[in-house]
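Dumping the structure here so I can ask a few things about it.
With one protein chain removed, the remaining protein chains of the complex are shown where they sit.
Chain lettering (A, B and C) follows the sequence in which the chains are written, and residue indices restart at 1 in each chain.
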Amino acid sequence: MSGFDLAVVLGAWYDFRDLNNLSRLITEWIADWGPDWLSSIVTGLLGSLGILAVIGPTLLVLIWVERKVIARFQQRYGPNRVGPKGLLQPVADAIKLILKEQLAPRAADKLIFFLPPVLIFVPGLLIWGVLPFGPRMSVADLNVGVLFLLAVSGTGVLVLFMAGWSSNNKYALFGAMRAVAMSISYEVPMVLALLTLVVFSGTMSVNGIVEWQQQEDVIFILLFPLSAIAFFFAASAELNRTPADISEAESEIVAGYHTEYSGMRFGLFYAVELGNTLVISAFIATFFLGGWWLWGLDQWVPSWIILLAKTGAVYFLLIWTRGTLPRLRIDQLMSFCWKALVPATLIFVAVAAVERTLLVTQGWDTTIALPIMAVINIALTLGAVMLFARLARSERLRRPARTTLVRDRVGGLAAAREVASQAGGGD
Amino acid sequence: MTSADDTRSALSGTIETLAGDGSEPVVVNLGPQHPSTHGVFRLKVTLDGEIVQDAEMRIGYLHRSMEKLAEERTYTQNIPFTDRIDYLAAMSNNLAYCLAAEELLGVEVPPRGQAIRVLFAELQRVASHAMANGTFINDCGAWHTPLFYMFRDRERVLDMFEMTCGARLTTNYMRIGGVAFDLPDELLPTLRSFLDDMPDRIASYEDLLMENEILHARARGIGVISPEMAINSSLSGPILRATGVPWDLRKANPYCGYENYEFDIPVGEQGDCFDRFLVRMAEVKQSLRILNQLIDNIPDGPWLADVPLHARPPEGEAYARVESPRGELGFYLVSDGSPAPYRFHCRPPSLINLSALKEMSIGGTLADAIVTLGSIDIVVGEIDR
Amino acid sequence: MSSFGFHLAFWLLAAMTVGGASMIIVSRNLIHAVIYLVISMLGVAGLYLTLSADFIAVVQVLIYVGAISVLMLFAIMLTPRAERNNTETSLKLPAAAVMVLILTATVFVALDTDWGAVRQAALADQARLIGQSLIREYVLPFEIGAVLLTAALVGAIALARHDDEDAAIHAQSLQAEADGTAEDVALLTDPPLVEVEADAGAGEDGGS
Partner (left out) sequence: MIIGLEEYLALGALLFSLGFYIALSKKNAVGVLMGVELMLNAVNLTLIAFSRFSTSDITLSTQVFVIFIIAVAAAEVAVGLALILVVYRNRQTINVDRTTLLKG
């Protein structure tokens, strides 16, 4: 394997390649003397503390990264005053938010108004539970992990609704209703996109999907690019990021469901939103880019660093789209979801089922069959995208015809009068 | 619990407000504090779901009583007020006011002064349109990126303003009879490099925005107004031209020697938000064209005619209008022979263009109304004065 | 299964379930009631977990918390404020009586019968087993379920679709009701009597 003997550190608590070792040792130690429920509670606590310890600082860095990257897109410097390179800016922001007065509208539904900033953390943290950081490194490697991910991320919308409704603010209510409508719509392509993977790999465990990719030496974005695209877009809609950030569309409804939240309550929403972006990036990396596995490099580099790198790449893509695209309108988003993403992903579920069946029943050699299927699927994806582009263009053509975009005219008063008289108005 | 009475009272209370499908309209106040009303302007929209049923404009939050104040000051002292009417196009406002005062006083502006005025009016148009298009894309929901791109160009224009007159926004540069200062030596090289860079910049914006499917979806066919409706509402500027009417005061009623420059009037075809955006982009190009013709042909000589500081114009009235970035900007002055105008009135293009907002936004969604408002490019200082 | 952790989980979840359900009765605000329903559903999901039915538990969260409650919220938000109370009808007392009867009967049966119950070994990899049995033994019910869901989908869309003509008739009947001539409502649906209000359906459905 490597130059030095890995076996010496393998499994020791200081082996940073598998951060689970420490918690495993502790639970084994507790199991020796304590009741079994204590050890499971301690494991759970350790896992959540570990996750919190990862997310907390990561979020602070992410705020800085996002602001800095967006600033570079926009040819600005971004935060550069507090700390080296502005790195302490998020800390300063957090301190400011904590010190700010927390206002609540007088007519707000008090209990429901105060709960969401806390409740929003529950799904935000639970999702991390099934994310595998390495071969054995996930808090809970459920055999229904994919379903768990979908179920938990679906509950978040309820909290958003609570926040928006209880604020007793019309912008907030609009934001909440938009969030709810969009979230339940985009859950469908999300489910279908993941269903292709589940059907093809034959497992619902998140780690199982990664292991399948490792075993077959292929990443799913090559096999099912359309599912990856659909999942990416649906995720960015669920995360309320541009071009689908209609539920907190700044130029329309101020801040959407969290309009009335000030101080650290807003800060919590913001933190969870960023945390969700991070975890969904991690899941995209896990499902479609192979997660902690990278063609054998995971033998040399700690698996969680590989996952982090892939997550960073996906996260950068999310920032990129956010920095580039304008926002869609709600009806356009809905029709894109139901008329484009859902049929396309549905077709790919069927494709995956057929290919899986062929693979299993014909007993083909996967090293040959999979590349062929990948090529077919990429071709299908390109076809679907081009078909969509053509349909979108024909939709565009159905709108008023336009010969040239803008004509240059050398006309003075006379020309204006002529147009005016043709139009039937004027004098 | 007499349910019949309950029903009746509940129904009689709701029946006027309910649409046919039993939905309840919601009145939403956009503003006066709202991210996309471009200042303290309030739009009261009645929504059925997301559909705008009614839009009511409430203005006056930025009223500073300028027209009344101006009656107490001399003609020259009034110039700074005009900066603050349309603070995104101070030069154009200076110009329009000075033209009116000059007409009243019968002053002839020296050729160098004319050329410098054109130069700055066109630079101002570039800056103002950059701002308008940037904020328009922002209203469409882009995350500030196009806005910052266009701010970059505006910044260079404002730098030129600063090096000439010391101010960036409220320039107070034009004077009755010309301009306050001569061009500094470094201005023309700066302008030349600006003119050299701009075509590339505009090309890159067009790459980014013209074929952007989302922008098309958001702006095409939205906020449409017909040419006759536009004319009847006395709209002007890019909104009118986007409907296909080639009405530009620089051609229709040339001032400051605009007849000597070669430029076209870009017009749209549909009169929708996207056309307004395109017309503004094209107008920036035309402005650059004018500036290119101008830069090597600025005549020498005085830049300010000899006008006494406390000039007393003869009794009479004057109306002068210019094509400001937002449309026909006019100043109407009445003199009673004293050093201060008897009446000072401004025809603000924003206010009159805004009057079409209701027409344009009813039937669309809330998001469309915001985009339409953004495409009108209002400056609240000009609406309320 | 007598460990402390299990007891704790069971009683907490039971309290959550029953408490949520009782709060639906108590709360006067329909939206609060939906949120209590969600709490109750989450409790049931937790109880499924204590019964080692993890697939069902996740499905419970996915369907009830993620979809059904959201649908209910939608339905509530589509009706005006006046309709968002959660009071009881005059049937309150009879309903309570019947409830007590059912409760005593079922609890009596539950506790008195000798079920001969023994805890089975939990199924491993339930999702796979359920999936396999769905397309083997239960393929016919599965298909019927699919047809049912499709029918429900189509039916819901057909019902909820906004029809302009209907809207005009409803406006008329409403007017009649407000005028105190509500008895004639049935007659008003007769075509000759309908004078279609010009802007009755001005709203149009805005996508979705």
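One rule holds in what follows: a residue touches a chain if its C-beta (ideal position, glycine included) is under 8 Å from a C-beta of that chain, and two chains touch if they have at least 3 such contacts.
All figures in this text were calculated on a predicted structure; none of them were measured in a lab.
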In terms of residues, what is the contact footprint of the unshown chain on chain C? 1-2, 6-7, 10, 14, 17-18, 21-22, 24-25, 30, 33-34, 37, 40-41, 44, 47-48, 51-53, 55-56, 59-60, 63-64, 67-68, 71-72, 74-76, 78-79, 83-92, 94-96, 98-100, 102-103, 106-107, 110-111, 115-120, 122-123, 126, 129-130, 133-134, 137-138, 141, 145, 148-149, 151-153, 155-157, 159-160, 162, 166-167, 170, 173-174, 177, 185-186
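In this text, only the chains that are shown with their structure count from here on.
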Just the number, please: Cα centre separation of chain A and chain C in whole Å. 30
For chain A, residues contacting two or more additional chains: 330-331
Could you pull out the residues of chain C that touch at least 2 other chains? 206
Of all residues in chain A, which touch chain B in the complex? 70, 73-76, 170-171, 174, 242-243, 245-246, 249-254, 322-332, 392, 396, 399-400, 402-413, 415-416, 419-420, 423-426
Residues of chain A touching chain C in their complex? 35-37, 40-41, 109, 112, 142-144, 147-148, 150-152, 154-155, 157-158, 161-162, 165, 177, 180-181, 183-184, 187, 204, 330-331, 334-335
Touching residues on chain B, where the partner in the complex is chain A: 26, 28, 34-36, 50, 137-145, 148-149, 152, 208, 210, 212-218, 220-221, 226-229, 231-232, 244-247, 251-253, 264-270, 272, 275, 278-279, 281-282, 286, 365-368, 370, 374
